[in-house]
Every structure is written in C-alpha cells, then in structure tokens.
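Every protein chain but one is kept in place in this view of the complex.
Naming follows writing order (A and B), and every chain is counted from residue 1.
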Amino acid sequence: MPDTSSRVDEVRGRSLTGRAHWPRQWLVSAPPLAYLLVFFAIPAMIMVIASFRHPGEFGGLAPIVEDGRLNLTVEAYERFATDPIYWQVFAKSVVFAGITTLACLLLGYPLALLISRSPRRYRDILMLLVILPFWSNFLIRVYAWMIILGPQSAFTRAINAVIAPIGLDPVTPLFSSFAVVVGLVYVHLPFMVLPLYANLEKHDPALLDAAQDLGADAWRRFWRVTFPLSMPGVWAGAALVFIPALGIFAIPDILGGTEDTLIGNLIKQQFLETRDWPFGSVLSLVLTAIALALAGLAALIARPRRRTTV
Amino acid sequence: MSRILLFVLSLAIAGPGLAASDVLHLYNWNNYIAPETVKRFEASCKCELKQTYYSDNEELLAKLAAGAKGYDIVVPTGNALESLIKQKKLMQIDKSKIPNLKNVNAAYLNTAFDPNNQYSVPYAYTITMLGYNDEKMKELGITVDSWAVIFDPKILEKIKGKVTVLDSAGELMAAALKYLGYSINETDEKKLREAADLIKKAKPYWAAFNASSYIKELTVGNIWVAHGYSNDIFQANLDAIAAGRKFRILHALPKEGAVLALDSMAILQSAPRPDLAYKFIDFMLDGKNSAELSNLIGSGNPNSDAMQHIKADVRSNKAVFPDAATLAKLEQQKDFGAKDRRFRSRLWTEIKVR
Partner (left out) sequence: MKRTSWTLYAAAMVAYLFLYVPLAIVVVYSFNDSRLNAEWVGFTLDWYRLLFRNDEMIEAAMNSLIIATVASLVSTVLGTMAGFAMHRRRSRVLPILVLAPIAIPEILMGVSLLIFFVLLNFTLGMLSVTLAHVAFCIGFVAIVVRSRLAGMDESLTEAARDCGATPAQAFRLITLPLIMPAVIAGALMAFTLSIDDFVITFFTAGAGTQTLPLQIYSMIKISVTPEVNAVSTLLMLLTLVLIIAASRLAPGALRSS
C-alpha cells in the first residue's frame, strides 16, 4: 500500500520522503531538459564565449587561440557599458513591448472570455478561427497592413476626414510608431488569446452563479471572481507576448518610420552589416537577461495571488 | 503518427543520398536567373540545378562565416566577393574550362577586388540611383539630377514624407559622401562624420528607411522619390504602366556619381561539384543565356555578346546601360576592415537612433 502522506505532499509540490519519488519526477523533466541542453544551452554557450572573442577581420569570429595565446577580451562588454546610446534603444524597446502587451491584453481578453463561455461544440472552431490568419505568411500579412495604413486606404481617409475639421494636417499612419505598435499587436495577439483561453476555459461557472446569488452585478462578478482566477493565464499570455516582442526586428523594418529603430534592428545590424558578432552577442545576451529578469519579476509578483485563489 | 516518423527518418537518411545524383547547388538572389535559362542548362548538362536564395550579401556572408557548406556557386556583389576572397573561401578559377569568358566586356574585368579575375566571373550589375514620379516632380518644379533631392532640406520641404531611402549603411553613406564630393570608400573619420550629419539633418523629411517595398509605394503613388536600385526602378515603371497610371517612374543618375554593384559568379572551396559549376559558368557566359536575365528584370549586363539579344527598350535605357562618361563617375564599394566597419556602424546607429 503506497504511503499516503508522502503522496499527498507530492501532490502539493513538496515531498517529505523525496527518495521514493525522484525517479518518476526525473522521468518527466529529463527529456525536455536533455533536449534543451543539447540544442539550446550548448549553442548558447558558443555565443556566450563568442562575446569574449574578437571579431574576425573580414567577418565571423577571430580564432580563440592565436599564436599559442588565448585571444579573449572584454572589449565588447566595455564598449556596450560605456555607450549610453544602446541603453536608449533598450528602453525604447521595453516601452514598445510593454504597450504591445497591454494592447494585446485589452483586445484579447474579451475574445478569450467570449470563446470560453460559448457552447462547447463551438469553442474549438472559434479558437481555430483566432489562429487561422497566422498560418498565412507573415510578410504578406504585414504588407496587408501597409495597405490598410497607407495614405490611400479607407481607414486613413476616414481618420483624416475626422481630424480635418479640427484643423490638423492629414496624417499617414504608415511608417510611424503607431504602425509599428499595430503590427506588433497583430502579430502577437494569438499568443495572448490562446493561454488566456486555456485558463478561462476551466473556470467553474458555479462560482459565478454563486456570486450572482450573493448579489454581485456583472462587472463585480468579473473583477472579483473571473479576473483573479485568470491571473496565471494573464501572466502566461503577457510573457509570451512581451518577451518575443522585445527582440523583434521585422515589423519596425517594414512598418516603421525613420525614428523607429528597436534593439532587434541593432542586433541584426551587428550580425549582418557590421559583422561584429561579439558585440551582437553582447547585445543579445543583455536583451535575454533583461527579458528573463522581467519575467522572473512578474512571476514573483504573480505567485502570492495564486495561493489565495481556490 | 508512425507515418510522420517514417517521413522524418526518410528525410534524414535520404537527404545525403539525394545529393549523390548530379545536382548543382546555386546560392543566388531570388529571381536572378530566368526560368527558361535554368531549364535549358539542366537539359544541356543533364543535371539538376537546385537554387537556394538570400536577399542580402550580408546574409550570404553570415551563413558562410558560420561554416555552412553544400553550395557550389554563389553570386556575391563586389565587396562581399572581396570579403570571401580574403577569407580564402573561394576556389581559384581555371580559365581554360570557361572559354566563353572572352564574351565579357573588358570594362568589367580585372576589378580592384579580384585582379585578373582569379576567383570570379562577372554576372550582372545594378546601379543605385533615384527613382521618381515624373508628374509630381514636374508639379513641384523639382529637377531630379542630384543627390540634393534627398539631402537638401530646401528641396525636401516640398516633398516631406514622400521620400524613402535605402535601409543600408553602405548605400546611404555612399550617397551622402558622393553628394559632399568624397569617395564612397572614404575612411577619414571627419569626412564620414560630415556625411552622417548630413543624413541626420535630412532624416526628419524622409518617410522611412526602406529596402524592400519602395517599388510598390512608388508605383502606387504613396512615395514620390525613392533611393533604389536601377532594375527595381525599371520594374516600377513597368508596373505603373501595367496598372494604368498617368504618371511614369523615371530614373535619375545623380550628377555627383553613384554606386555600381557588380555581381559575380564564384565557386566555393567547399563546392561538392566544381565540374558542374564550371559548366554552369561557361553556360551563363554565352550571350544568349546572359541576355535573358536583363530582359527579365532590367539588370545591367557586363557581357558584350549578350547585347544583341537584349530587348531594345532595355538596351537603350540609360539607367540600365550607362554611357562611358557616366560609367566613369560610378564607384564600386570596397570591403572594409573590422575597425572601419565598426566606426561606420557606430555612426549608423547614431543616425538611426538620434
């Protein structure tokens, strides 16, 4: 007969008799761990070391050992630390990513909520409909936005018709920060909706019924019951939008104006035009560190709330 | 599930196996060879031509620098070719195997980055220049004959928000340097800073840094002046005519001079099938085959024998085939060393961010 107490504790995330359970737990975490160690950690290590190497004279990286000496340096890090321009760009990227995440949340939450409350037989189709547009190619979706935001589109003409009476000059949304944010939100929306839906779907409608019986109106029911319960989904969606959005370069390249250069563009520039891979590595590693730090911070803030939910 | 597994296994095993048959791997720009040419080559050599594409010299260099193998022929532009030669990544060409080399116009041989054509054979060329909407420019009374159109605030004021420039440090700095009267391969830091300041002053008037969709925007009329490549501007005009527009997209080679981009065929040291590579190069040096590309996209052609096969409207287009006087004002970009690249890159970052 299995030991009841240790099993209960295992279920709660702790194990008093750890010995009996670690083979099983290792079985679950070993495959993904092994895979990521081989196909992510080791390659990543290559680039971490690369950040300490000299750039090759004509591209790529200089050899690690040259004339029998170790050819390493912290020069790339020094250059990064002493030049404030890169921090400017990082800050801008964080702001853009933050706005994108917020917009995705505002736009995606009602969608996920509606789908989760729809009759069971429609839910899968409705969810598929959310992600269907994203199986078309990225580039032409962005080109579609160039059409929508271009000077000759119905959308632009409508906006200009509205602001003209106020006396403002006609605007073109294309090639601006607004266009970049629209593009970023568009590209990342499903990655907010899907995690939110996965969470909202399991909410017990009985809770809402109980709240209604106790006299709460629809808004209160949402704020005091649904939203707090959905927090893990919100954080998951926020992470899957914010983190990738930090490093993206294609959207600013195509939809952005002359002032919309983000850190992703600078990193791409280092690897391609400048052929300064060590410096590109430094920028990339700093970006990754910032992303992980912010994610960790968010996880810390999220954790206490999780325990107070049912 | 098991069927998918079989798929994967068969790909992993069959992958190297497929290469055993006669396949020539060409790593090229997209749409840089006419489909008819490919078919004819495959018939003549009884082999298969497999193309993979890059859209930027830098992408090619990055992939090769990281060690990618399996390609036979690459088609880099001059400065990228220079970089590959210095990195010793190219095979020396045995000229006896490519008798058609005699067809190439001597003006394009023996360049500074490959003296005596030891490693490369000219393929096609483009010139970076200005493309513009003729109707709009006439309306505003602007003569487009100088880089001033994209750099002089007095002119830019009239076309604010209707100008795009190439999103390339090399090209834009080259244009600025030419406008200031310097060489595009300038390394003097003071002169480079002067060019950067010029760009920064003009930047607020530009709509965007755009290397890819400016043809569209020009043809549709959203943009009136674009800094772009000769074959793109040629194409934009064709598109404008096809779309029934009243304006035309004209080209202007600024009087201060411009950048000539000569693309050449080269064989990689690691090429699996150099024999097929030689067959291909000799095939492409035949005038008729070489002409097909110019007819397709309006690219310049360094092959004298090809001229007779090129369509009249392409042949007479001064943007595609400049006369000798204009040719003298064109410069080709050099490959810079790490220190110079870094300095230019820092300037470019400033331009982009400040």
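The criterion applied here is as follows: contacts are C-beta pairs under 8 Å (C-beta built on N, C-alpha and C of every residue); 3 or more make two chains touch, one makes a residue touch a chain.
Remember, it's a predicted structure, so these values are computed and weren't measured experimentally.
*Asks:* Considering the entire assembly, which residues of chain B contact the chain that has been omitted?
*Replies:* Where chain B meets the chain not shown: residues 1, 4, 7-8, 11-12, 15-16, 19, 23, 25, 27, 29-31, 50-56, 59, 62-63, 66-71, 211-213, 215-217, 219-220, 232, 235, 239, 242-244, 297.
*Asks:* For chain A, which positions touch the chain that isn't shown here?
*Replies:* Interface with the chain not displayed, on the chain A side: 2, 4, 7-8, 10-13, 24-25, 28-29, 31-33, 35-37, 39-44, 46-47, 50, 107-108, 110-111, 113-115, 117, 119-120, 123-124, 127-141, 143-148, 150, 152, 186, 189-191, 193-195, 197-199, 201-202, 205, 218, 229, 232-233, 235-236, 239-240, 243-244, 246-247, 250, 264, 267-268, 271, 277, 280-281, 284-285, 287-288, 291-292, 295, 306, 309-310.
Definition applied: only the chains that are shown with their structure count from here on.
*Asks:* Taking each chain's centre as its mean C-alpha position, how far apart are chain A and chain B in Å?
*Replies:* That gives a centre separation of 35 Å.
*Asks:* Chain B touches which residues of chain A in the complex?
*Replies:* 54-60, 85-86, 88-89, 143, 146, 150-152, 172, 174-175, 253-254, 256-258, 261, 265-266, 269-276
*Asks:* Taking the complex as given, what residues does chain B use to touch chain A?
*Replies:* 56, 58-59, 61-62, 65-66, 83, 86-87, 161, 167-170, 203-204, 206-209, 212-213, 216-217, 220-222, 335, 337-338, 341-342, 344-345, 348-350, 352-354
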